[in-house]
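Excluded from the complex is one protein chain; the other protein chains are retained at their positions.
Let's turn to subunit A:
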Amino acid sequence: MKRITVKIAGPAGMGIKSAGLLLAKIVTEAGYYFADYSEYPSLIRGGHNTYQITVSPKEVFMADKKANLLIALSPGHEEDGKNLLKIPLSTMTMQLGGQIYANTISIGAICWILDLNRENAKNIVTGYYGDDPKNPEAFEIGWGWAGTNAKKNEIDKVKDNGDKGSIMDGNEAFGWGLFRGGCNFFAAYPMTPATGVLHFLAKNQDKFGIKVVQPEDEIAVANEATGASIAGASAAVATSGGGFALMNEAVSFGGMIGAGVVYFVGQRPGPATGMPTWTVQGDLLYSVFSGHGEFAKIVLAPGDTQECWECGWESINLANKYDIPVIVLADKILCESSKNIIDPEKGKVEVIKSKKIIPGSGIYLYNSYEHDEEGFSTEDAGIAKKGTEERLNKMKNILKIEKYIFNFYGSKTARNLIVSWGSTKGAILEAIRGNSDMAYLQIKMLWPLNKEIEKVIKSFKTKILVENNATAQLGKLLRSEMGIEFNKTVLKYDGRPFFPNELKEELI
């Protein structure tokens, strides 16, 4: 078997995600690649929570929907019962003194089934759970049980076991990226699925030298970040759609006064409170048109965990270079799914500082009213026109200078071109794997839209748009800005991401 998908299901509070990440660590150390996916309701206890992981000797871009192996940590979580591994967990956990060991027992069984190295895996379990000696014991129990009761389900063995970097989710990768880009002020009000950025940076604030605060609401978050930027800090915030709505007046303020702030928006299905723990790409147009008035802004979208890291420093640099709001659009899939990325501390990253006047470096009035060159209010027609043009002209410079535009995959002579943005990248790369008829354009800078994008898309005869939303928002943008028409549009808007196989079928 080339790749295998293992799924662990149970109620919240049984350490499903933590066991999943442990398994991710074990398979990575064994030389495999993985991609994971978790589903959980917006509850603290109970509900049906799942973690699934696709393991392969080759890079995995998106986890598969169908599991080859399912483990239910407690009764009632067997799903359709297909591929269910019936481990007598309740008797086994009684032996160990607690239900909490069900997850580690399962890991032991999975490791045996995948034919992994017992000692290596056990060492990782021991390191992962620290002092508790019962976890390695639980691992052994699971391993032993599988040895007499299960069948091996080996994946192809890995040939090269090179450096697989670090395992993290998109929120952490983005936080790392912010730090590498010189961010030193971060504010957030908790909102799923972006809360992980706050947790990660709060935990690492001393190590990173970042001032991390949780103000009274998102309005304060955005205005504090704007104030910090005025005072010379590299400032960023993280939220989801509803919180971003509250921040919008400050986005406009930043555009007016020329104070850069990074707005990380982890999308979740709306409108309103929507489905907090599920996924969508519903806020593209809202981000592009966020903030009242006409001014320059940048909208970026990472397509995978590595790009979350990249967008971290790219966004803070752009905010400081052009002194404008920069919005980074992620979603539940990117924020909360894990992958191995290049060690986030490695690699040279440029750090750009803003050249604007800050306290101590001169006298200036940062003015939310229309203003003259010293910042004083004016209603003069000539200055108003010039001010508007100066603010908008930043877009021209961005288009001229910036190269962070898109990724192109496949052949320029392929028959079809798929166009998408953000997290759909994973499922698309899986769906077109080995298919030379399909090329793929992933747009990373969604605003302003570079003419290069138009050139690439128009050079293909058959154009297919893939978006995880109901209204084909990128399609609308490309039509209005570039007159691009798609031959086929594939949309999904039920809170779930595209999975490789279902997308493959849709693309035929």
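The criterion applied here is as follows: a contact is a pair of C-beta atoms (placed from the backbone, for glycine too) under 8 Å apart; a residue touches a chain by one contact, two chains touch by 3 or more; residues count from 1.
What we mean here is this: contacts and distances are computed from a predicted model.
**Student:** Which of the following is the UniProt-recorded protein name of the chain this complex doesn't show: "Putative ABC transport system ATP-binding protein", "Sorbitol dehydrogenase", "2-oxoacid ferredoxin oxidoreductase" or "LacF_1 protein"?
**Tutor:** Options "Putative ABC transport system ATP-binding protein", "Sorbitol dehydrogenase", "2-oxoacid ferredoxin oxidoreductase" or "LacF_1 protein" considered; the missing chain's recorded name is "2-oxoacid ferredoxin oxidoreductase".
**Student:** With respect to the chain omitted from the figure, which of A:G31, A:P215, A:G242 or A:G270 is a touching residue?
**Tutor:** A:P215
**Student:** Any idea which of A:A228, A:I327 or A:L503 touches the chain not displayed?
**Tutor:** For the chain that is not drawn, the touching residue is A:A228.
**Student:** Touching the missing chain, which residues of subunit A?
**Tutor:** Counting only subunit A, the missing chain is touched by 184-185, 187, 211, 213, 215-217, 219-220, 223-233, 235, 249-250, 253, 257, 358-360, 362-369, 374-377.
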